[in-house]
Structure formats: C-alpha cells, structure tokens
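Here's the structure we're looking at; comments come further down.
In this view, the complex is presented without one of its protein chains, the others remaining in place.
When the chains are written out, they are named A and B in that same order, and each has its own residue count from 1.
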Amino acid sequence: MKEEIELIKDGKRLDGRGFDELRPIKIEVGVLKRADGSCYLELGDNKVIAAVYGPREMHPRHAQDAKMAVVKFRYNMAPFSTDDRKRPGPDRRSIEISKVCREAFDPVIMRELYPKTGIEVYVELLQSDAGTRTAGINAASIALADAGIPMKDLVSSIAVGKINGEMVLDLNAAEDNNGEADMPIAMIARTNTITALQMDGRITKEEFERGLKLAMGACHQIYELQRAALIMRYNQNYESKSKREEE
Amino acid sequence: MYQVVVPGDFLSEETKRAGEGTYVEEGKVYASQYGIVNVRGEIKVVPLSGKYMPSNGDVVIGRITEISSPFWIVDLASPYEARLHVSALSGIAREQIEFGNMSEYLDVDDLVVVKVMDVNMLMKIELALQEDVELRRGGRLVEIPHTKVPRVIGRSGSMIKMLKEKCNCFIFVAKNGRIWIRGKRDDMALASTVILKIARESHTSGLTDRVAEFLDSFRREKERELRG
Partner (left out) sequence: MGLEIVNDVRTDYVCDLVRNGKREDGRGFREYRNISVERDIIKRAEGSARVKIGDTDVLVGVKVEPGTPFPDTPDKGVIITNAELVPLASPKFESGPPNENSIQLARVVDRGIRGSEAIDLDKLCIEEGEKVWMVFIDIHVLDDNGNMVDAAALGAIASLLNLRIPNERYGLTGENTLPMRDTPVAVTAVEIEGNILVDPSFDEGNAAASSVTVISNADGTLSGMQKSGSGGLKEAQIAEMVDIGIEKAGEIRKKYL
C-alpha cells in the first residue's frame, strides 16, 4: 500500500492554505500581437498562455462544416515546464486533455455564426504545478472573448482532490502526486452547468458530492476574476469615472 | 455610455429589442460578445474585437489573392473569400478582357475598392467594382481592426474630417478596417501614426480633442524645426 505522506498539518495544507482556498491567480488580457485573442494566466506556480486564431478559413476544405465553425483545441506542455523534461510534441495525455478542453467550450461557442470557418485555441503550459488543464481552460475563456468569438458564457475551471482523507480545493503538484484523487471540472458560472468533469483516484460517492460542490463554488470565484480582468482592461484607460456613474 | 460587458452578462428582459452581439434565453437578453453595450434603440453589444463579416452594401478594400477565371478571388480581411467577376471591369476596360489577360487589369496582391453585392447562404460573397474611388500609385494602406472604424470616422465624420485637413492627405476608410492614404511622404506617415493611435485608444473618451492636440503639437514641432 502507498505510504501516507503528511500533506495536512494542524488543519492546514503544507503551503498554508485552508481546505477550500484557491492558489493566487493572476490574469493579463491581450498579451500577444499576432493572435486574434490571448491571455496570460498564473494559477499558483502554473504559468499558461492561451491564444485564439479565428474565425478563419478552415483547411483542409473537406474538414469544413457547412453549417458552423469547427473548433480545434490544442493543449501543449513546453519541454521545460516540468521537472523531468517533457519531450516536445503531443503525447496521449495532451491529446486527451485537448479533447476534454475543447468539449468544455462546445456548449458556449456560438459556432453557427461562422459556417465553414475554423476557430483554433492554443494553450501552452510554460510552467506546470498541477491543475494545468484548469488553468488552460480559464485562460482560453478569456482569450476567446478577447478574440471577439461570440459565446453564450465564459467557462471557469478548477480541480478538487483528496489528500490525507480530506477533500481539498486546487491541488498543487506535491498534493496531486501524493494524494488519493484528483477531480478537475469546468463550469458555466451563470447557470451552474458543468461542461467538463474527470475523476482520477478513489473516493466515496459522498466525497464526490462534497468535492463537486466545493469545486462549483470555486468556479464562481474564478468567474469573477475572469470577468474583472476583461472589464478592467478597458476601464483602466477611462479618463472620467463619473461618466460611467451617469448611466 | 461606455459600459463594457462580457459574454453571458445579463442585459435586459425586453427580448423584443435584442440586437447584434446578444442572445435571448428564457425571456432574457444576454451579451454574446465582449464589447460595449448600447441600449438606445436596439439592445446591442458592439464588439471590441472580432473579424469583419461582409454584408450587402459594404464598401471595402480588397486584395487580389488569386486569378481563377472568370473571377478574381479577393481577400477582404474576413474569414470568407470573395469574388469579383471579370465582367465587373467591363465599364473601364479598353477592350474585351480575355481570361488570359485578367492579370493585366488586376493582378495578385493588387488592392481594389469593391462593394459587397451579395452574401449567400453558403457564405459565397459577390463583389462589384466601386468606381468612384481609385487607388492610384504612391499611396499606402493602413490596417486596423474593423471594430475601430467608426471611431476613425467619428460622430458625423468629425474625426476623419479633422485628419484629412490636419494631415493634408486623401484618406479613404473602408468598412473592413483597411484605410488608404495618399499624400506627401511625411504627411502619410503622420496620418498612419494618428490612425493607429485612434485604433489603440478607441474606447476612451475625449479622444477627438487629444488627437487634435497631438496633430497640432506635431505641426508646431515641425514649424519650429524648419525655422531652425
């Protein structure tokens, strides 16, 4: 059986966080010049850049959809992003994650408005510390908005996990490697609709339900940060605040 | 007036007034774009970014990408290609244009001012030549996001009028964000700089005054230099 490494001491996690605390999040909108939309995001020690190209002509032609845009999502880890160098190029894990991330956005992107085109989302992990796909989804939401892609909602994402028998929010790498379960989700905050869900490890049904609630609550917090970053990006250049108050 | 919204923001319950950049769900109007919401008349969200989507009547600057008899294939800075039929030039051609010599009239990479005549269901876009605007040699093209075009034109054309006067240039602003400038070299450089500045600061207030000040101070600087 696995040795239990002590990840919780005196009711706190090794990095000082409580069970329901997120790591610090930093968001910058529109960081790349060539991409149509982009976002740089940090979630704890995760550093991720998301870029969106499109809608643009879709190649190859035979892969076009006459009725709507085709969305491609590529999640990729830079070779220097992990302790052990990761060989460049897609591996099975990245391919699965790319699929899960793409599907997380399917319910919100209004693809019918751009038939026959392609919308490409690229997420590059520059530095990883567990929860990379959740950081990627959060950044991609903002990059899609920044690119002017019409969407019904933003998508927010976070993971919960089980460490030393407790369900906790937003595992870091040490917790993920030594924990008993990891459950990333993606959600539309406005409607509490879940668009991605995976669970890896072993938990009881009750732990699952508790963990899901914890994660959904955190997604609301993250949504507020995403929204604020998008709004502040234009607000900070306003010269007269009173004009807004007039409305 | 300048309220920024993000996709999913609730805008109103008056679903009958829902316009561009919004969607209706269960009796409520929500934003579908990241942009500036406007509730006078229709409830719409003007996007801060996004690709130009051609619509009938738009006058735009296209770039020839391919000659595919009997059409020129034209790039409109849009996700969709457009085509210009060889007969569109019959008014200005000296003789019947043969398929073989289409490139003598419009070659790949040439710029042309066109009008969008039809956008059909399959997103095939038909164009006609806009004859009253000619892109003669010696000009330059500036490209800005099409969403910033209204700002470059200004309310009742106030901004573009000021630019033309103070830069002393011929400036043609097309709906797809492509802008044609013609004038002396230094004047064109000034006009480009100012247009890009307007595009960058398009969402701020007091822009017209700031641009006027920028142009005036530039002039004063130039005059000072000349006087030595």
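To be clear about the criterion, a residue touches a chain if its C-beta (ideal position, glycine included) is under 8 Å from a C-beta of that chain, and two chains touch if they have at least 3 such contacts.
Keep in mind that this is a model prediction, so the values were computed, not measured.
Novice: From the touch rule at the top of the page, work out which displayed chains the omitted chain touches.
Specialist: A
Novice: Of A:Leu7, A:Ala51, A:Leu125 or A:Ile188, which one is in contact with the hidden chain?
Specialist: A:Ile188
Novice: Among A:Leu7, A:Ala35, A:Ala51 or A:Met199, which residue is in contact with the omitted chain in the full complex?
Specialist: A:Met199
Novice: Looking at A:Ser98, A:Thr117, A:Ser156 or A:Asn172, which makes contact with the chain not pictured?
Specialist: A:Ser98
Novice: So which bits of subunit A touch the chain we can't see?
Specialist: The list for subunit A reads 63, 65, 70, 72, 92-93, 95-96, 98-100, 102-103, 106-107, 181, 183, 188, 191-205, 208-209, 212-213, 216.
As a convention for this text, only the chains that are shown with their structure count from here on.
Novice: Report the inter-chain centroid distance for subunit A and subunit B in whole angstrom, where each centroid is the mean of the CA atoms.
Specialist: It comes to 34 Å between the two C-alpha centres.
Novice: Which residues of subunit B touch subunit A in their complex?
Specialist: 1-4, 6-9, 21, 23, 25, 30, 32-35, 47-51, 79-81, 122-123, 147, 201, 203-206
Novice: If you look only at subunit A, which of its residues touch subunit B in the complex?
Specialist: Touching subunit B from subunit A are residues 36-37, 54-57, 66, 108, 110, 114-117, 145-154, 188-190, 226-227, 230-231, 234-235, 237-240, 243-244, 246-247.
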